[in-house]
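Apart from one protein chain that is not included, each protein chain of the complex appears where it belongs.
Here the chain labels run A, B and C in written order, and each chain numbers its own residues starting at 1.
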Amino acid sequence: MPGNSSGYLFRLTTFGESHGHATGGVIDGCPAGLSIDYDFIQRELNRRKPLYHGSTERQEADSAEFLSGIQNGVTMGTPIGFLVRNTEIRKSDYDNIANLYRPSHADLTYTMKYGNTPVGGGRASGRETVARVIAGAIAKLLLKSAGIEIHAFVSQVGNVVADSDLAGADLSFALQSPYGCPDTKMEQQVASLISEAELNGDTLGGAVTCRITGTPPGHGEPVFDKLQADLAKAMLSIGTAKAFEYGLGFQSASMKGSDYNDQLIVKEGKIRFLTNHDGGIQGGISNGEDILFRVGFKPVPSVKKPQSTANRQGETEMISITGRHDTCHVPRLVVIVESMAALVLADHLLRNQSARLENLR
Amino acid sequence: MPGNSSGYLFRLTTFGESHGHATGGVIDGCPAGLSIDYDFIQRELNRRKPLYHGSTERQEADSAEFLSGIQNGVTMGTPIGFLVRNTEIRKSDYDNIANLYRPSHADLTYTMKYGNTPVGGGRASGRETVARVIAGAIAKLLLKSAGIEIHAFVSQVGNVVADSDLAGADLSFALQSPYGCPDTKMEQQVASLISEAELNGDTLGGAVTCRITGTPPGHGEPVFDKLQADLAKAMLSIGTAKAFEYGLGFQSASMKGSDYNDQLIVKEGKIRFLTNHDGGIQGGISNGEDILFRVGFKPVPSVKKPQSTANRQGETEMISITGRHDTCHVPRLVVIVESMAALVLADHLLRNQSARLENLR
Amino acid sequence: MPGNSSGYLFRLTTFGESHGHATGGVIDGCPAGLSIDYDFIQRELNRRKPLYHGSTERQEADSAEFLSGIQNGVTMGTPIGFLVRNTEIRKSDYDNIANLYRPSHADLTYTMKYGNTPVGGGRASGRETVARVIAGAIAKLLLKSAGIEIHAFVSQVGNVVADSDLAGADLSFALQSPYGCPDTKMEQQVASLISEAELNGDTLGGAVTCRITGTPPGHGEPVFDKLQADLAKAMLSIGTAKAFEYGLGFQSASMKGSDYNDQLIVKEGKIRFLTNHDGGIQGGISNGEDILFRVGFKPVPSVKKPQSTANRQGETEMISITGRHDTCHVPRLVVIVESMAALVLADHLLRNQSARLENLR
Partner (left out) sequence: MPGNSSGYLFRLTTFGESHGHATGGVIDGCPAGLSIDYDFIQRELNRRKPLYHGSTERQEADSAEFLSGIQNGVTMGTPIGFLVRNTEIRKSDYDNIANLYRPSHADLTYTMKYGNTPVGGGRASGRETVARVIAGAIAKLLLKSAGIEIHAFVSQVGNVVADSDLAGADLSFALQSPYGCPDTKMEQQVASLISEAELNGDTLGGAVTCRITGTPPGHGEPVFDKLQADLAKAMLSIGTAKAFEYGLGFQSASMKGSDYNDQLIVKEGKIRFLTNHDGGIQGGISNGEDILFRVGFKPVPSVKKPQSTANRQGETEMISITGRHDTCHVPRLVVIVESMAALVLADHLLRNQSARLENLR
């Protein structure tokens, strides 16, 4: 029944319901000697905030409190416990709909599984991702020390799709964009699309594309813990994620082998890939190229438009979900996607330490 | 470093290289009292065979040998060890290319990780899936006793896409189809597409769609071991898999919340879903509807057409891969997809046993 | 590298250093629907306190703060996060010896492993056991609902050994005894032994005996996760524990099979054991009899008597450890032993749910 841990050697366990006292976690397995950049962690948390028009109005002043594992700003090799208090809880937002199962939410399934539904979605709320971002930030610091960097951007909102292809997207622009978009044009299209949806009491989904640079060859554990398998699991563990593809993904299904294959060439004594259709992973193991993947998200399920649903007495009823909910949550998901990718990559960095006898200490 | 196990309570560990002595595995956690239908297991193994024109010509007479865990045809609760001998190994097929890294294969990454490349791909060969099918067949028997059934079909080969949508596909036809297709029309299109590709010394990819019926509500463990997360990992662990989506998948990214949400209605005292866009899973937990997902596969990387590659001396060289290789492997992947789904579902059937205090024995 | 989790289905992960901000943990896998008796948890925490002369003078007002997983006093099936603030930290106690490796402590080994030593022992301090007691109390509540109860007592301090044999010890007396002893006579002997040792600036070890009643037959998972194997691991994970035996333990080594074996007899249609030399476990599985085991602990390593040691500059130096340290910690270990046993038993209660097909829900 435990399902709240992620990772084998860099292992995160999280806890906390949307409307409980706190959300937090424990990282077990972070090596000793890593300097913790608290400002960076805060900046990552800020990226999760609803900064822009169209996102939830709940302005959570999230700030991580670290309880253990760090001494004088450096990890000790012991577990890193941390938490964020849930300060601004408005249970009243849910009072009028507490008796209803919100469509395409987890209210019904949690009740069927556990016999209860926590107020406000509990663990099925986006609130749960706070712990992922904090742990992901520490994973990023670990990865950075090994030269690995992770950058994602919003590649789709509704029917607005980024021009930029996977490889060429301007990720530094996206990092500053309130909508996480790779260029001004898309930013503007997304802004007006969200305004329109909000006006209609409706919501939007989209996609996030991620690029990981600097991964040395050899990371990933065949056959069940292939690097892409762990990435897929991590991404699909994010609420509202519906799809994952890496490299050319579904597009590859309609290609010929001779067009698809990443052919090799030797230049100046080094093996080079002519293309990167495989997205940096072959046989479940990183090949040194950029790791590229894309995640698709369904629209936010909390819509103001009236919908048919069931109440807890087993009767049909109409529901209209008001309160602080994102019209489009995809821009906020950029840092979540990066964080989950970081957890997977950090895990495989450590897992690869004992691949060969000659490398053992 | 261990990466060859799948599942938490219904746990499969596999071993075996393509050109080694045997391929096999151990299932640890299968409940006692399950009757083993050996004929069914053999039929499942037969579905993995290359039955049709266009697939590999290596006719493996695969037959599982069970070594433990079963007494008088019934499981004992002890681990089920099994193996399949690799009888028909033609190392000569690989002699002329042993010095070359095959493009978009795992030869290079295995060498970079482990310092060696097993002949014929080792664990990165499709041969490895034999153990998945045997274990998957036993998982299916366990699931059947709980009313859960799993059926997949070929929904795409190259640019030929099935007409049938997810929900309506004729899966009994597909089960008999040598191409795993849901109707005669697609079967014929696929046949001619494969013939053409073979003639050109090229290969094809495609997609497999899977429908799981009868899953009771409540299966799946939030937040990291969500049912779709474990399915995604299982599917992406299959060689050549590049993409996974469940329910409406990537399509949902461009939808409005009001169109997407699975609204509820109460009929004759029972809560019903008006649609199944979520694909039977909400908040990571099954909701009782059919579970629907799709997996995209890249084309077979072994192409006869000459391609640029590197040899082990670090020089550019041309490669043409002949020998027994599938022109299109997607029809053979149907039973692999089902098997991996069965392993995940069996695992979560057992994991759900201790969700509530009132249900403990 | 993660090593801070215990249990497979009832899974505790802990964090916190002796002189850090807080000590706490996460329980993942506790079934939904369990009523939490907060008073009981506090009483268990109180048993960990130094109540008597001869124990550490640090009077920690430990009180658990629960952060998640519980709604209206009942578990929700989501992870239970909790912590205890480290309020009364006296780093000054360690100032004068910060430069020295305390003999038979973990200062030296932590430094050799991680490159640092946390002040006051960090995770190697008895402080770490707070989280075990809180989680153990919840495990006890779960077990109680299944009829399983756990009681331990001090069966040895220095050369004072309890008269009472394993089966007959008066555990209700021990529960009230400040020294955890099963009778007044032993209590008095222990009191004077501790006084004497304290006077000499010396310390004492001892043993704790534990009896578990009400375990149904069938708990324990052969072959590596035998019930006694998990109990042994849990006990040896307690700081200063040096030995574990169950049933007749080491004594059985000198017995004849005909004397040792637990013979069976049928009375009124029920199979009865004539003896319980096996301590309630056979083949790694509980047999329905009382589970009996004993744990041996070395003396507290912090002694006032001057001892030879090394400083961090690599020179021999004398050390005398003053400050708040127990002269004998064994009475405080009673609740720790019970807590760890409860974690193991709760885990195996859940693990046994899927042993047989006929019992699946």
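The criterion applied here is as follows: a residue touches a chain if its C-beta (ideal position, glycine included) is under 8 Å from a C-beta of that chain, and two chains touch if they have at least 3 such contacts.
No experiment lies behind these values; they were computed from the predicted model shown.
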Option touching the unshown chain, where C:Ser6, C:Thr78, C:Ser177 or C:Ser339 are the choices: C:Ser6
From A:Asn159, A:Ser172 or A:Asn359, residue that would touch the chain that is not displayed: A:Asn359
Interface with the undisplayed chain - residues on subunit B: 1-5, 8-9, 11, 13-17, 20-26, 28-29, 31-33, 65-69, 71, 74, 76-81, 83, 113-116, 118-119, 122-123, 350
Chain not shown, touching residues in subunit A: 9, 29, 31-34, 75, 77-78, 142, 145-146, 222, 349-350, 352-361
Residues in subunit C touching the chain absent from view: 1-6, 14, 101, 103-106, 108-110, 112-115, 123-124, 128, 156, 158-159, 197, 200-207, 217-218, 220-226, 228-237, 239, 241-250, 252-258, 260-266, 269, 271, 274, 277-279, 281-288, 296-303, 305, 307-310, 314-316, 351-352, 354-356, 358
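Just so we're on the same page, only the chains that are shown with their structure count from here on.
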Chain pair with the most C-beta contacts: A-B
Rounded Å distance, subunit B centre to subunit C centre (Cα mean): 45
Approximate Å spacing (C-alpha centroids) for the pair subunit A, subunit C: 39
Length of the line joining the C-alpha centres of subunit A and subunit B, rounded to whole Å: 26
Residue numbers of subunit C (touch at least two other chains): 9, 29, 31-33, 77-78, 350
